[in-house]
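Take this structure first; my questions come after.
Shown here: the complex without one of its protein chains, the others still in place.
To keep things simple, chains are lettered A and B as they appear, and every chain counts its residues starting from 1.
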Amino acid sequence: MAGGAQIAAPAPPAPSAMGWLAATDHKRTAAKVAVAATFFFLLSGVLALVMRAELAQPGLQFVSDHTYDELFTMHGSGMIYLFLTPVALALGLYLVPLQVGAAQVAAPRLALFGFWIYLCGGLSMYSGFLTDNGAGSDTWGATLPLASSGNTPGVGMDLWVIGVGLAVLGSLLIAVTILLTIIRLRAPGMTMLRMPVFCWTMLATTFMVVASFPVMVVAMALLLAERHIGGIFDGATGSVAYQQLFWFFGHPVVYVMFFPFVGAVGEVVSTFSRKRFFGYRALVVSLLLFTALSMAVWGHHLFILGAVPNQYYSLTSQLLAVPAGIEYLDLIATMIGGAIVFRTPMLFAVGFILQFLIGGLTGIIVASPPLDYHVNGSYFIVAHFHYTLLAGSLFGLLAGFHYWFPKMTGAMLRERLGKLSFWVLVLGANLTFFPMFFLGFEGMPRRVADYAPRFGNLNLLSSIGAGFIALGILMVLANVFVSLRRREPAGDDPWGAQTLEWSTSSPPPHNNFGAALPAITSYAPLLDRREAEEPEREPRGAEASA
Amino acid sequence: MKAGTHQEFEGLFSLYMAIGIGVAVLVFAAVGFALVHYRARGDRRPSRVSEMNRIEIGVATLILLIVAFLVTRTFTVEARVDSAPKEPTTIDVTAFQWGWRFVYPGQGVEVIGNSNDEPTFAVPGDEPVHFKLTSADVLHSFWIPGERFKRAAIPGRTNEFDLDFESEGTEDGLCTEFCGLRHSDMRFNVWVLSKASYRRWLAAHR
Partner (left out) sequence: MSRGAKGGGGPPLAWACLLLTLGAMLAIWSEGDPSSLLFLVGAIPLLALSAWNRASPAPGGPRLLARTSVPVVVVALGAALAAVGLTGGLWLVLIGSEIALFGVVWLAREVALERRGAGR
């Protein structure tokens, strides 16, 4: 039934309020997480625009020093704890049960609980803006002694600490349900090595979540206790110990914000190259290695402290290039020999592949302590992680979003608007962040509201770029709005895709699959079926004439 | 013999950049080639090949060799950069919210300044200078971009390192560990002087 029955899809009847707030269906929970995450994304994005407005020219024009500290703290922590991490898990929460042929996620009440905890966490964090001393203002991870109640007084910072703890806990619980679904609820015939690529990246992601998020929840509890009781993180050892706890989580979390999207990109590249994903087994091995290594590199954030074994962390960090290289090889080899179709999801996928690379390679550079001694704490690092997180992960998210939107809503997104928004975002991302490599290298530190006049021109370029990012995002939102108002029905499988979710209706029914599942013969069951029906092209060595 | 601090950095950085740019060009070219050459065309049928273990192992091995090479170069340079034998010239640096204090033990010289009055301290340009760095309150970081080097200032702990300033002149210095309200103003200057000028400076500041 691939690409088959075109169902005229009027908008499905809207459920009641209780139906939305307390629904246990994983698709509804995932949608709630995604909506909340988008809200926090826009909020945190506006903070960035204010920052870029301030930084466009040397001198302090719009905000005070303390306000700027709140801005960059809430921008960073909002994006990480409240947007990119939850939305990555929401993508998995929605798709994993469908891709493994399950009727529902494991422990759906736990996922619902996790959503509400996360949402309350986000509201707690942002409510700091309403307090006297303002919102959290000590960077996205806080440091001690700076984050003590003496150095950073005020209930706003406490609300931040509690909010982060709740948001991370909520995400952890959602990840646990995804993990259990993969381990326990795969349909008969779906062995682990027949799971789609996206499911494998989600599995690896949940491993990292389970192994690191609890440490962060504990760290936030201890930080709160430090602020109110004290005596926990005393002296130099205390300050370093806090950073060890934080970064043990702080590094894997950036991979949690990466792997689901590389999985989405893998699905998109396969579908739009009309080929199954290349090197599946190599990918499985490299995912396990990559994510395990990711748990062992956190000390590279601490190179300049002189308090950790730099060599161990430099070795593990640079070794990441090996599994990363395999994943890139697999993506490119999937395209080679294919029949590539350039729809919007494929554009964003290619954008992810090329732009993330820049972030990844600069990551290898800073994995070398002597090089990190120069660029740590500068705009070079800001450029590095925005290339991985925005030019990389956000583009991967948009690839997955444009790809799965028809499945989730039953409506197609506008193709021309989608492609245009892609190009605007490419311009915006690169114009904003590429100059920052030079700014940092030349001596501009991060987390400053003002800077030496010689950095003015590049900062202005960067701020203009930020305007283009905002424009691109608005275009994506406009696309969603228009596409939902004047619906173009999508049908079950508008793309001619390969995995199980495309065999059910768009959107899927409550229990995911109305009819019997197709036979699960590999990680691309729908492609298997199509290939069995079509003759293969000329086998190698066949002669030109019959 | 240890090269200047700046030089150590430049050598290693050029190596990493060369390999990084090489990899980037290769990947961009491969993707570009794939997108152009394998574009959907008429009756093109995609290949059904989806596994070539020899290529996987080959690529993984190649990357591993490159990484091994880079890691050994890193370890070598780092050992040199991090070595901090005691030198004739020693400076005790204390970072605080929001300024710097430079003490020359045994010389009777102290320079102190904050965001309202940036401190400037002098160093001799033709020999390594030994630094002992700490903080009086929260975490700070001591960065001299011209030397391509920074180190964290941790309260309750002393970090020791050597810097070998090569050319005479003025260098900027600043804090790069977010430390609160006036973090962006926490700057200092370094005068790199000839030995004779340095001695005169010391005498003048006693």
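In the analysis below, a contact is a pair of C-beta atoms (placed from the backbone, for glycine too) under 8 Å apart; a residue touches a chain by one contact, two chains touch by 3 or more.
All values reported here derive from a predicted model rather than from experimental measurement.
Student: Of the chains that are displayed, which are in contact with the missing one across the whole complex?
Tutor: Per the touch rule above, the missing chain touches A.
Student: Specify the residue from the set A:86, A:108 or A:196 that touches the hidden chain.
Tutor: Final answer for the missing-chain contact: A:108.
Student: Using the touch definition up top, pick the residue from A:78, A:92, A:121 or A:406 that touches the left-out chain.
Tutor: Here the residue in touch with the unshown chain is A:121.
Student: Going by the contact rule already stated, which one of A:63, A:292, A:354 or A:480 would touch the omitted chain in the full complex?
Tutor: Only one listed residue reaches the unshown chain, and that is A:292.
Student: For the chain not shown, which residue from A:95, A:144 or A:182 touches it across the whole complex?
Tutor: Answer from the full complex: A:182 touches the omitted chain.
Student: Based on the whole complex, identify which of A:77, A:212 or A:355 touches the chain you can't see.
Tutor: Touching the chain that is not displayed is residue A:212.
Student: List the residues of chain A that touch the chain left out of this view.
Tutor: Output for chain A: 18-19, 21-25, 103-104, 108-109, 112-113, 116-117, 120-121, 124, 155, 158-159, 162, 165-166, 179, 182-192, 194, 203-204, 207-208, 210-212, 214-215, 224, 228, 244-245, 248, 288-289, 291-293, 295-296, 308-309, 311-312, 316, 510.
Everything that follows uses one rule, which is that only the chains that are shown with their structure count from here on.
Student: Between chain A and chain B, what is the separation of their C-alpha centroids in Å?
Tutor: 30
Student: If you look only at chain A, which of its residues touch chain B in the complex?
Tutor: Checking each residue of chain A against chain B gives 65-66, 69, 138-139, 143-146, 151-152, 235-237, 239-240, 273-282, 304-307, 310-311, 314-315, 318-319, 321-322, 325-326, 328-329, 332-342, 350, 353-354, 357-358, 361-362, 364-365, 368-371, 373-374, 376-378, 442-443, 445-452, 531, 534, 536-537.
Student: Quick check: in the complex, which residue numbers of chain B touch chain A?
Tutor: Interface residues on the chain B side: 8-9, 12-13, 16-17, 20, 23-24, 27-28, 30-31, 33-35, 37-41, 44-53, 55-56, 59-60, 63-64, 66-67, 70-71, 74-75, 77-78, 81-82, 137-139, 141, 143, 145-146, 148-152, 154-157, 159, 161, 172, 174-185.
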